[in-house]
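The other protein chains are all here in position, but one chain of the complex has been omitted.
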Amino acid sequence: MSSVIRIDGRAYDELRPMDFQLDYQSHPLASLLVSCGNTREIVAMSVEDKVPQWMKNQKVPGGWITSEYGMLPSATGERVRREASAGKQSGRTVEIQRLIGRSLRMAADLEKLGERTVYLDCDVINADGGTRCAAISGAALALAVGCKRLFTVADNPFRELVAAVSVGIIDGVPMLDLCYDEDHRAEVDMNVIMTESGKLVEVQGTAEGAPFSRAKLNELLDLAEHGLKQIFALQRGVLENIQ
Amino acid sequence: MSSVIRIDGRAYDELRPMDFQLDYQSHPLASLLVSCGNTREIVAMSVEDKVPQWMKNQKVPGGWITSEYGMLPSATGERVRREASAGKQSGRTVEIQRLIGRSLRMAADLEKLGERTVYLDCDVINADGGTRCAAISGAALALAVGCKRLFTVADNPFRELVAAVSVGIIDGVPMLDLCYDEDHRAEVDMNVIMTESGKLVEVQGTAEGAPFSRAKLNELLDLAEHGLKQIFALQRGVLENIQ
Amino acid sequence: MSSVIRIDGRAYDELRPMDFQLDYQSHPLASLLVSCGNTREIVAMSVEDKVPQWMKNQKVPGGWITSEYGMLPSATGERVRREASAGKQSGRTVEIQRLIGRSLRMAADLEKLGERTVYLDCDVINADGGTRCAAISGAALALAVGCKRLFTVADNPFRELVAAVSVGIIDGVPMLDLCYDEDHRAEVDMNVIMTESGKLVEVQGTAEGAPFSRAKLNELLDLAEHGLKQIFALQRGVLENIQ
Amino acid sequence: MSSVIRIDGRAYDELRPMDFQLDYQSHPLASLLVSCGNTREIVAMSVEDKVPQWMKNQKVPGGWITSEYGMLPSATGERVRREASAGKQSGRTVEIQRLIGRSLRMAADLEKLGERTVYLDCDVINADGGTRCAAISGAALALAVGCKRLFTVADNPFRELVAAVSVGIIDGVPMLDLCYDEDHRAEVDMNVIMTESGKLVEVQGTAEGAPFSRAKLNELLDLAEHGLKQIFALQRGVLENIQ
Amino acid sequence: MSSVIRIDGRAYDELRPMDFQLDYQSHPLASLLVSCGNTREIVAMSVEDKVPQWMKNQKVPGGWITSEYGMLPSATGERVRREASAGKQSGRTVEIQRLIGRSLRMAADLEKLGERTVYLDCDVINADGGTRCAAISGAALALAVGCKRLFTVADNPFRELVAAVSVGIIDGVPMLDLCYDEDHRAEVDMNVIMTESGKLVEVQGTAEGAPFSRAKLNELLDLAEHGLKQIFALQRGVLENIQ
Partner (left out) sequence: MSSVIRIDGRAYDELRPMDFQLDYQSHPLASLLVSCGNTREIVAMSVEDKVPQWMKNQKVPGGWITSEYGMLPSATGERVRREASAGKQSGRTVEIQRLIGRSLRMAADLEKLGERTVYLDCDVINADGGTRCAAISGAALALAVGCKRLFTVADNPFRELVAAVSVGIIDGVPMLDLCYDEDHRAEVDMNVIMTESGKLVEVQGTAEGAPFSRAKLNELLDLAEHGLKQIFALQRGVLENIQ
């Protein structure tokens, strides 16, 4: 299988070069320019000292973590219509930001967060596949950094790093971290979201061309775990440099 | 494990009573009243002799299968605001109807469908958990029935039945086909969508309270396969009675 | 005139078979599956313990009764676009739900209702003409049942049953309770809403093809009264069986 | 009954002073400033040489007549929110403009109109009750004038004048042409729309406080006919002065 | 330059006939029918005893002055789509009402206004160029009149009259107060808003066909000042007749 040559010369189990540039923006509590190959996103963590209306009467008081995802019209191959001017977010956007929010709520103790809402804004500046995974890995790191800056060690609601990676099957071969051209041709497309301690947070596998077997599902999960370990190492590198 | 007693007295690996009542409505090509315990939905297949605008310039000509999902305001425990009056579909609705559409497009050969759009409308009349799975199982059957009525055997674009079931982990125990009260308490919630020949179409597993291990994922998949076989038998019973 | 043979074999002054199936749904205070020939609707009554914002500063405190009307996309001959996905309710929907709300507010003492909002959701499952009238007759019964369940006899704000029926002129002949094909061809279309004690709540008569005389208006009103008496008997049958 | 003294000193069967000022605007084919007591509206007729999309495939070719109704935020006692800024028309507006359009389509032969859309814009400048009736009477006159200007006598699709008036019951007494303060207190509110030859186009009677008898309905219709004759005379006066 | 003959016979430095008819409507605190040639607008001032949500937590308490601008669909040469029915205000409308609001906030002391919101509704009844300038001159007068009526001399938050006029360059010649046909052909279009004491409130000059020099800018400003003096005289005439 090592003889497969991918579009960009990578091995089937190789991540694209990945980088987290901290504090790219001047205003948010924590912000990152996340690069993953040609995919580039700005991820920012902002905190508001109140909770959404529907949480007001909850029995257990606590906070909320939510995400908004967007893409510059100029970020893709063909210009996409600006959602603000169209007057609504696309179904794809809605689905992605719900996934990010759900995953990130696993990374923190909402009760300990107190009556706060954390916004994780993920904006794609340049798209080349894997934008939702880059968003999740970046948002988890931004959340970790922001919490470290906002809370004392004792009060910190942050629990554990979370990261996401895409895997897929192309011409019958499982591959790690698909770029856009690969994603476009994949028979199966899967996103795996995990905690640093190796537990699954979310698994979403979709047959795009043909249904797949349990055996293939397991191969894809193995490949994802292999890639996620490297992403956790990168996140940890950034996080440990924060005073 | 056989000693676990569920809210409604079922065993951990037992489906709720399920039923497909054909031609419940008088106008669509095929319509079903789907019951799954107290969950009741109307699923209808309609065909339009044209394709969406964005398909007009596709290289390979063919049709499209899409789904719309809705819920009567009175279908749930507390009345939910009518989406038509709110002026937009909720994120949950958007996510569900994208999932149904994606799964159903695997059940047919879109090229063979010709320049047609198939609408699969899934409307929840009474909700008690598992509405998206009931919608997919019902929509696949409605599509099969409708295609049988619309096409000759030779031209029929329908490929294979598809069905969906929910599984989850409650107090550490994997369980099949969660009702609302179980779903509400589940630590892990998963929807498994499969073809009649046993291949996976979509897997969506989400940690709601705590992340889960690969071992648990496999137990859940086994349980889902067990339930799906029974649903395929029910679908086939209806389908074979159509002339 | 008795020699007129209608599409479905009825006499000019004959109602279609009508039925109210109580508690069709499991969650609302009262719900009905209303059938009127092939027209089928689910009508549900829900209560919220607050009033709309604009009522907050009223001099005379009291409650509000409102209605929302919808139709499944698959309920009609040709699939209609889902209003939730179109992002707004059609003019027809808005007009119908205003009519239902107005009529139902005559059936109860709003002051006695207290600071509550009653929602009467009317959802058409299958349409064959007369959906707004079936909705009103069903909603009045749901309101009566719900109030009987919620209030003591002394506190019950329900006043009197209300029912609606359509009448119309086809080829010069007044007819009762038009089905869709008749409604489509009618020169005059009228909805008459009455109290059980025989007073008018609303009269809406519209010339569709040619204007009509006062004499015809009176014939239509006579015909409507004849049909409404039978509907009141059906409603009363259901209502008296409630403990 | 002649001893009843109304707020503004009128007899129970007396119209408010009414006036139609032709060509108030410089651009439309026909425009009127309609006054009815303190109610003042601008009604304009515009013609577009195409029909709405849904009419494209009609069997019988022909045109369409539609109406849009609006009210300046400053036209009422308390400023109302501008619908353009709220982003949607209120239910009341939708209901009124559907009524106007329906009534005006009775005044012309749509087939003879040809592939044109007539817009009747009715904008309330100052409101004191009866705005929908003034709109209909004004729109019918604008339509008549515009058709006279656009078509030869032989091709003129205009059929007959139409006018509308409100009647109501206040403290048990039927009254003609209610001003806002009367309308506000009325137990029954009715709009009667008639052709110049005395046939009914639309009747809408609504119980606001208490249901009403057939006898009262007849008294109201008599009163309306009495007022409509005077409005037809005013319309005719304007129409006959057009070359 | 005096030999230039304009479409309507005016000299290059001549205003169109202008008029302010006070209290044209019966409900608002102050309303005006503003005429400027064939341009006619209704301008009304309404007051609400609360401030917008975003002002609630301001350090310096005070009020707010805002404006809404609209145009009847029938006010222009070709009927324009009603914004309320389109569901949103056009970019042009948004831009104009922001300009009016901004200018008018300079005419009053917001702190002295107290916790009130002043609405200045400007609705164009007939359009022939210069609608935004007529709106500003009218709104300033309505604000002055309304404040005089609402406040004692000591408490009056009104500071100074403001007026606006358009100037432009056509075929290289600067001209005052462009009508629609001139505006349409202008190479440069400028709106100048000034206080009665001769200070600039806003200057907006736009090259429509070709960029312009500093020298031309100065000529245009001279012309505008010349016209504005006449408008201030007209406003003052109305204002001084109020008791």
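Some points to look at:
Order as written gives the chain letters A, B, C, D and E; numbering starts at 1 within each chain.
Criterion: contacts are C-beta pairs under 8 Å (C-beta built on N, C-alpha and C of every residue); 3 or more make two chains touch, one makes a residue touch a chain.
Owing to the predicted nature of the structure, the values given are computational and were not obtained by experimental measurement.
The chain omitted from view is touched by exactly one of A:22, A:55, A:72 or A:239, namely A:72. Although one chain is not drawn, the whole complex shows that of E:64, E:158, E:180 or E:212 it is E:212 that touches it.
Which of E:102, E:185 or E:236 touches the hidden chain is settled by the complete complex: it is E:102.
By the touch rule set out above, subunit A reaches the unshown chain at residues 24-28, 31, 38, 42, 44, 46, 48, 68, 70, 72-79, 82-89, 93, 119, 121, 123, 125-128.
By the touch definition given at the top, subunit E reaches the unshown chain through residues 88, 91-92, 94-95, 97-98, 102, 106, 194-195, 197, 199-207, 210-214, 217, 221.
We adopt the following convention: only the chains that are shown with their structure count from here on.
In this assembly, the C-alpha centroid of subunit A lies 27 Å from the C-alpha centroid of subunit B.
Measuring from the averaged C-alpha position of subunit A to that of subunit D gives a distance of 59 Å. Under the contact definition stated at the top, the residues of subunit C that touch 2 or more other chains are 87-88.
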